[in-house]
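In this view, the complex is presented without one of its protein chains, the others remaining in place.
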Amino acid sequence: MSEMDTKVQGSAQPEVQEAAPSENKPKRDFTTGPLCLSGRGVTRVFGTGDKKKVAVDHVDFDFHEGEFVSIVGESGSGKTTLSKMLLGLLNVSEGEILFQGKPRDISTRAKKNEYWKGIQAIFQDPFASYNTFHKIDAVLLDCINMRGGKHLPYEKKVEMMTEACSFVNLKFAELTNKYPFELSGGQMQRLMIARIFLLKPKILLADEPTSMVDACSRATILDMLLSLRDEIGMTIIFITHDIGLAYYISDTVYIMEHGKFVEFGKADEVILNPKAPYTKRLISDVPKIHEPWDLDTVVEELA
Amino acid sequence: MGKVMLEVKNLKTKYITRFGEDVYSVDGVSLKIEEGKSLGIAGESGCGKSTLALSMMGYYFAPLHYTSGDIIIDGKNISGMDPDKVRTTILGSEIAYIPQAAMNALNPTMKIIRFIEDVIHAHNPKASKKEIRELAEERFAELGLGKEVLDRHAVELSGGMKQRTVIAVSTILSPKVLIADEPSSALDVTSQKMVIRMMRELMEKGYIKSMMFITHELPLLYNVTDDIAVMYAGQLVEYGTAKEMVFDPIHPYSHGLMGSILVPEEGTRGMNLTAIPGTPPNLKRPPQGCRFAERCKYAKPECFYTAPAERMFGENGTRMHRCLMSEDQLRDIYSKENGGAQA
Partner (left out) sequence: MNNTIKQLSRSPKFMTGFCMFVAIILFTLIYPLVNPGNPLEMIGVGTFARPGTYVSLYDAVSAQRETFKLADADDKRLAASISDEDRVAMIELFGMAGMELDIEAGDTEALLEAWEANFDTLIQTKMTSAKRKYYTRINNKLLDLKAADTLVVYEQGEEDSKSKIVKTDYVRTGAVANVKTLPLGTDNFGRDVLKELVSAAKTSLMIGLIAGTVATLVGLTLGLLSGYLGGNVDEIIMFITTMFTVIPSFVLLILISYSLGQEQRGPSVVAIVIGLTSWTWTCRSVRSQVISLRNRDHVNLSKLSGHSLGRIIVTDILPYIASYVVMAFILQVSSGILAEAQLSLLGLGPKTTTTPTLGLMMNWAMLYSAHTNGSWWAYFPVILTIACISFSLNLMNTGMDQVFNPALRDG
């Protein structure tokens, strides 16, 4: 516990270099640390009257510092709505979200900006995540400015950008003066991670960051997310529809259906020994390699 | 050995861009599908797998252009045929194609039965409405779709249902080959399973004689098709049976792809995922040597200037890989690597 506390404090200051390589450290259990983000009865309703639609329905959750959480759900399960609420881009209709144990207050712009220093995001579509009129330098410089590095000398800024790019295996010298759309999807998504590396938020919300990149780039991106967690101690909330991916990467898995969490717990428990019928169905419907894929038991969908 | 339903010999097609540059997106592909068999094509986006599907139908329209090679469907060579003739005599009856967004192609103002009438009339203008309805009702019932679907509009159906309907409509003439390009990737897992189950039924009941399935999802291919071919930069780099390809991939590229499979099974958690750094080559100027050399961690100097030929191996010589190193050399390298990781 104490080891982690010091680790987290250290990570709060960007100047401190992360020294020890992660593989030398023993595997830590991140599922019991201090609370980072939690929700109590979080609900979001769209529309009124007959058109009323409850997208997220009274969900409770506790995400700990350094925890790698996956929220798994199919399209329409409300996972994207939930992620927008966690980010503060969408108002909560009912219930409250607690940030570091205290109720989150984002009523004013200044408070919102303060909150956004603690939580950042990577989105699904790298091609839509960049303003195509801005060069890569501008994207990264903006992050440095946001962290209060506005008045640093330019050389220092370049040094920081180079470091961030090398963290994601990109060469800043090759990227400078280029536009994001000149890169491949995988490279663009890695640049997004470089952005997070510069911002060093407490929480990273990754909304299907690998669903639009190729399998080969996917492994690289997942590795980078893991090292963000291991080296900086970031809490990562990973939103995905791919239960195999969620199992591979996360400590804790939340299964979402129709705006509710139907099951949650440690990844091994939830995936290898699912209790909720929905989780069972989800797992049985995914094609597998070592186990046979049961094509015959199919829940008839409603036409 | 069954009858060969679809054979492609050294097919080459290219795109011509607005600026007159050639993009060699399918560059010498040869493959064979026997009756009752299915072939899966895997590869990352931009490797030319969708272009291969388009090229195989023999129906070319700008910017895609035919260069050379043969496409033989059940003994009939369709390459170089007049596009209009291809459209009226080949498409639908000999070869059917389902693109990824097929379900969005249904005109929302028309009932499903009208699409079936259109498809049949294109090949047999004399068919009566009654005959068509009988055929359609029988086929839909066989495929578990329910004949009431015929009188519905596309908007009344869910995404998965729409996709299955499209497949049923486009295979109504019992084509010899079905080419499905990512038919289920836009769907959620349950609908995906239904689509796959229906395709299996189509094969089992003989409504389609053979199938080519294109997707980037390897676990899906493993469960759906008999054989898998891996495509890279416009060429096939390896093929074999699904089992061989997943558990004994030879080519460094397929080895990398298979090493990145993620399924919710015991043992996948925390395993080492293989990453392939870099990006595929620009097909406007394909590299002189092996197309994968730039990204291959086992590449030797000669790889950069010697283009590897297709190399047959395996028990009956039914497997192929396209690498300068022999399969034994490559297997050696992989087992050493694994041993190193375990130690």
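Every chain is named by a letter (A and B) in the order it is written, and numbering of its residues begins at 1.
Everything below uses one rule, namely that a residue touches a chain if its C-beta (ideal position, glycine included) is under 8 Å from a C-beta of that chain, and two chains touch if they have at least 3 such contacts.
What you see is a predicted model, and the numbers here were worked out from it, not measured in a lab.
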Quiz prompt | Hidden partner chain, touching residue among A:Asp142, A:Glu163, A:Asp223 or A:Glu269 | solution = A:Asp142
Quiz item: Which one touches the absent chain: A:Gln120, A:Gln187, A:Thr210 or A:Ser250?
Solution: A:Gln120
Exercise. Could I get the residues of subunit A that touch the absent chain, sorted low to high?
Key: 87, 89, 109, 112-113, 116-117, 119-121, 123-125, 128-134, 142-143, 146
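We adopt the following convention: only the chains that are shown with their structure count from here on.
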Quiz item: Where the centres are mean C-alpha positions, what is the separation of subunit A from subunit B, in Å?
Solution: 33
Quiz prompt | subunit B partner contacts - residues on subunit A that touch it in the complex | solution = 74-75, 169, 184-187, 214-220, 222-223, 241-248, 267-268, 271-272, 281-283, 285-291, 293, 295-296, 298-299, 301-303
Quiz item: Once bound in the complex, which stretches of subunit B touch subunit A?
Solution: 44-45, 146, 149, 152, 156-158, 160-161, 188-194, 196-197, 200, 216-220, 222-224, 246, 256-257, 259-271, 273-277, 279
